[in-house]
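Dumping the structure here so I can ask a few things about it.
One protein chain is absent from this view; the other protein chains keep their places.
Moving on, here comes chain A:
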Amino acid sequence: MNRFEASLERAGYGELVVIPQLAIQVSGGEMLVLLGPNGAGKTTALKALVGDVDVGRRALRLDGADLSGTPGWRLAHAGIAFVPDGARCFGTATVHENLRGAFEATHRHADAASRRRLFDRAFDLFPILRQRLDQLAGSMSGGQRQMLAIARALMIQPKVLILDEPTAGLAPKLVEELFEALGRIKTTSGCAIVMAEQNFAAAVSVADHCLVLDEGRPALAGTVEQVRSNEKLRVAYLGL
């Protein structure tokens, strides 16, 4: 069922507290989109979830299991995948090695059958990867690297997929394709998705819930419909 609940207190950088307090919940098969202007604290919030920035307190629950004290690298083993911003990949490794390495890191006695299945699924979502298997990730375009980054996250068979602005810097057509792929991931794999995004208009096509951050504080939360129909808030926070 993949129910993911998290709460953060005092997330930031040393003395600087960017997120005083934040709680999020999302269920399998749903997407929560985290909105807000530049500097609102979206990246900080996501990084705090996976333990990449300082937090005063962090509570994580996945299907009732308490993951609050779990160190960053173990979260992947527990089924929480994080795709940071900037389409980061292991640049000196090939596409194939990027995917295979991620699979092997989280599957102890790797069975070839499930590896095959996950590879096929990645190629099904992003066909270009199949053609570029032997290309060095560092030499791919930004859009291709973003697809690889998402495909790599899927190799750990996540229950929760956390994405930081996956469409930043991509051409409109690619943005559409990527959201379409995320929609398929959401509905077919049953994983819960948390995604930071600046572009509300584009994100609503796949998102179910929405949380708007304003200077580190949750300013508005609800289903996508509720937020869309609340004109005053929409204008104030989303400029739509």
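One rule holds in what follows: a residue touches a chain if its C-beta (ideal position, glycine included) is under 8 Å from a C-beta of that chain, and two chains touch if they have at least 3 such contacts; residues count from 1.
Keep in mind that, in the parts below, contacts and distances are computed from a predicted model.
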item	value
Absent chain [UniProt protein name; select from "Branched-chain amino acid ABC transporter permease", "Pyruvate dehydrogenase E1 component subunit alpha", "Ferrous iron transport protein B" or "Histone deacetylase superfamily"]	"Branched-chain amino acid ABC transporter permease"
Hidden partner chain, touching residue among A:39, A:72 or A:169	A:72
Contacting the left-out chain in the complete assembly, out of A:101, A:190 or A:222	A:101
Touching residues on chain A - with respect to the absent chain	50, 52, 72-74, 76-77, 81-84, 88-93, 97, 100-102, 104-106, 110, 138, 152, 156
